[in-house]
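The complex appears here minus one protein chain, its other protein chains still in place.
The block that comes next holds subunit A.
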Amino acid sequence: MATAAAHQTARTHGSAGQEGDIDADDTYQRVFDATVAADERIEPRDWMPDAYRATLVRQIAQHAHSEIIGMQPEANWITRAPSLRRKAILMAKVQDEAGHGLYLYSAAETLGASREDLLDKLHTGRQKYSSIFNYPTLTWADVGAIGWLVDGAAITNQVPLCRCSYGPYARAMVRVCKEESFHQRQGYELLLALSRGTTEQHAMAQDAVDRWWWPSLMMFGPPDDESAHSAQSMAWKIKRHSNDELRRRFVDICVPQAESLGLTLPDPDLKWNEERGHYDFGPIDWTEFKEVLKGNGPCNEQRITQRKAAHDEGAWVRESAAAYAAKHSTRTGVEQA
């Protein structure tokens, strides 16, 4: 454990202006390591290694991008939702996602990034978003499958992030996870209504689960032996569990849920392993995963085109709002001074 004095010193100095001061950096590094080791939070004004900052900016930004790109596949069904109750639930969910995007961009901004710059990186393909949102929503049941499986996978990933070493990210996750759990239950309930409905509705639900199951398992990322950032992120306590561990946990949760839904999961190798106390499951198609990440999934082009179009077509609106603000801050400048 670092002494309180050293801790305080490190906490009141940013990383800027300390270049070349090797002894000081060394002290800061030790304080940082001790803070992480003690399961305390790193806060925006604390010193942190540049690589830690960069990793977090990348991860939080991509998380934020996933929330706002993730609005698209679901918003695709808002105008066609089959009952007013379902329509209200779906609208509220898509609204929550926009809100999650806003929290997460704010968290990334505490690290010195700007939302505008991060959006630009998204629009130009320099930053990614979750591979899952490159799959199309072809029927109403897809809305339920996304809620149950995609939000379920997201929660499995995100609950440990509530204890992440970076304070603003951890706090954003607490709020996001509460809302996501609600969405997940709603998705499950939507599928249950379809599964217990007419023959056509049941078939629609099964088809959706068949199409979303494997892409959902891919949300946990590449297998542990191929995951580039995992070891470092775990050492920094940004990440708490390995990709494969979280994936296994998710499968264990989903199998009984699928049974109570009256739906099957599209994996002939899926079976309980008494010895391990977990379900065994079949191999994931990592070629497909890599293709989707490279931009060759079914909807990559469409998603980015729509996001860019909304942004570009909205430029005059943002410019007008900025011009109004500038005009009126000048006019009231005297009062403010």
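Everything that follows uses one rule, which is that a contact is a pair of C-beta atoms (placed from the backbone, for glycine too) under 8 Å apart; a residue touches a chain by one contact, two chains touch by 3 or more; residues count from 1.
The rule we apply is simple: contacts and distances are computed from a predicted model.
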item	value
Chain not displayed: protein name in its UniProt record ("Phenylacetic acid degradation protein", "Polysulphide reductase NrfD", "CoA-transferase" or "Monovalent cation/H+ antiporter subunit E")	"Phenylacetic acid degradation protein"
Among A:125, A:197 or A:223, the residue in touch with the chain that has been omitted	A:197
Touch with the omitted chain, as defined above, among A:71, A:132, A:238 or A:251	A:71
Omitted-chain contact residue, chosen from A:45, A:290 or A:318	A:318
Contacts of subunit A with the absent chain, listed as residue ranges	68, 71-72, 75, 78-88, 91-92, 94-95, 98-99, 101-102, 105, 140, 190, 193-194, 197-198, 200-201, 306, 309-311, 313-325, 327
